[in-house]
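A single protein chain has been omitted; all remaining protein chains appear in their positions.
Now for chain A:
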Amino acid sequence: MDPAENGSKEPEPEESVPSVESDIPEERIAARRLRIAARIEAKKREALGVDPNPKKEVKQELKSEKQVEQSRQRLTKLKSDGTELVTNIQVAADSRESQRRTDEAEARRQRTERLESEAKMSLEKFEDITKKWTMARSRELPQDLWEILNMQQQQCALLIEDKNKLINDLQQELKASDDRYVKDLKKQAEDIDLMIERMEEQIKNLMKSYREELNQIEKSFELERRELLDSNHNKWEQMMQCRRDKELQFLMMRMKRVEEQERQLQQLRVQDAEEYNMIKIKLETDVQILEQQLQQMKATYQLNQEKLEYNFQVLKKRDEENTITKSQQKRKITRLQDILNNVRIKHTKQDKQFREENHGLTEDYKRIMEQYKEMQKKMKHFANVDAKKFQEIWLMNEEEVKELVQRALETDRIIHEQQLGLAWEKPHLPFMERSGPIVPEHEKKKLALQLAEEVIRSKGNTDADEEWEAVCAPGTQSDSPPFQEQDRLDTDNTESSADQPLKISVKTIKRLLEILCDETGFLIESKLLKLLSPLEKDEQSLMKLDAIFMALGIENEEDVYKLADFFIKYREQQTVDSKGADEDESPGKRESHAQKETGDGSSHRSSSSDLIHPNDVLQALRGFTKEHFKPRDKSHQQSKLFNLNERDDSKDAAYWEDMVNVIPEAKLKVWDALYNALEKYHHVLTERMKLINETNGMKQQNSELRMLLHQYVNSRVNAELEIPPTQVMQVESSWN
């Protein structure tokens, strides 16, 4: 397929090749088949990594490839033939060698057989001969012996001959094999020569054929190249021709275009010139108008200039004036500035001074405050110490006095019982039971818990004890009710508002405590609850209340009443609020409510159900704690201080007086009388004692004299005497 043809007339090859758009179905099928085949081939080539060259190139290359393939085949054949020819010799030699080996093995086998048979035969013969020797020995006739010996000799000779024959044979064989060896050597040398010859020949042949093939291949390549060159040249020419044509065409086209464009240019030029003229005229008229305007403007300008100049002069004058005043002002400003500075300096100085002073004063103040505090502390300390000391002294004195009282009483008793023989009755002495300094009763308020206990214990007889109203008499059954009454009134006066709640009924209180007990369980520790569970209900509620009062900070009776009062007020406020809310809607209802209120008024304090709703307890409690805690704390402290400072000692004298007056006046009189009588009695007794002593002395003198007499009587001197005193005595006695 000529590429030149291909390029110039493209439709031609397509006609020769079956077309897909052909009318004949067979041709269409063939075309499709070709197409598929082409695709597969293209794919294969792609897979092999060869560029999918155009078909024609492949076809062109085929020629050289074919040539190469042919020569390669021929050369391989030649080579294999040659090698076969050469190796044939080796193979032949091998086969000869193996043949020789088998032959030799056979020959060796025969030889050994022959040797063995020969050895056997000769052995037999030898044995024959040896046997005959024994025979010969038995012969005695010399002829016989000779004969036998001859025979033996012959036989031996035969044996040796056989052996020699064998040796000869073997030697011949050896020689033959030697010959063969030489022949083989020769043959091998020949073979080698032949081999070398053949190898050389083969090499020569191969070289020759290689060269030939190379030439042929080169030739084919050259041919191909030439063809390729031709085709390319043709193509080139054709393309050049094509180019030339096209260039000419382009030139023509260009010229045409140039002409046309020139024409257009001309037209445009004319048009533009006309337009230009028109614009020019118009602009000139514009210029004239503008010049006129310019003249006018110039005139106005002149006028304005003159006016402005005048103005300028005036302004200049003013400016001068202004500068003068400005300078004056400036001077003034500087002067004032100076003054201001001075004043400022002075101010700062003073400020500093005052600050220092202030600092010093504050320092002083602080110091004094500290001193004051210290003093207070000291005072407190001393007050405490004094109180303590006072109490101690009191106690000591009291004890002493009590002892004295006791002694007095004892003596009284003794006097009564022993001296007078009367029954003695112990007088009533309340001060003996108590100790410590006298505390004013109004400060000794009943503890809240005690109140609660009382209230709860009084559960059973509440209804009857409506007027029991501990309210009025919260104190214990004291010795001096008037005092207490007085005190209470005093406190009532001071606390004013606290007066009212004191009238609250026991029932209400009880109710309140119950509600507290129920609602504020959260204030009690869970442990405590557990511990309480086995106790009685009253006990339980008491313990609970204790915990709750602790938590709320309620300490004494008064607080309890306050709390109750607060609750009541709280409720009232609530009802008022709700009423206020209800007012717009139903005034009637409100009236009825008010009525109810008034109606209940009397019983409102005693009725427990109205006290407070359980749900509001918490809120009310919060409000109560908020209101009452702080002030009470303060007052508490103050009262304590107050207590220490102003202890009322009015009753002390009375107290001590009481102590002194333990023994009444009447008794004292009795004592005096008794004393006198006793004194007399004592006097008598002493007299008596004196007399007794006298008699006792007399008695002793008697006894002593008697003793002396006895001594004299019994002495030896008497015996020596002519008249013993004894005889004298006897005589005497006898005389007597």
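Going forward, contacts are C-beta pairs under 8 Å (C-beta built on N, C-alpha and C of every residue); 3 or more make two chains touch, one makes a residue touch a chain; residues count from 1.
To be clear about the criterion, contacts and distances are computed from a predicted model.
Enquirer: Given the choices "ATP synthase subunit a", "60S ribosome subunit biogenesis protein NIP7 homolog", "Syntaxin-43 isoform X2" or "Dynein regulatory complex subunit 5", state the protein name listed in UniProt for the chain not shown.
Expert: So the chain that does not appear here would be "Dynein regulatory complex subunit 5", according to UniProt.
Enquirer: Who touches the missing chain here, A:E97, A:D338 or A:D386?
Expert: A:E97
Enquirer: Among A:N88, A:Q153, A:N232 or A:Q573, single out the residue that touches the unshown chain.
Expert: Of these options, the touching residue for the absent chain is A:N88.
Enquirer: If the hidden chain were put back, which residues of chain A would touch it?
Expert: Against the left-out chain, chain A lists 48-49, 76, 84, 87-88, 91-92, 94-95, 97-98, 101-102.
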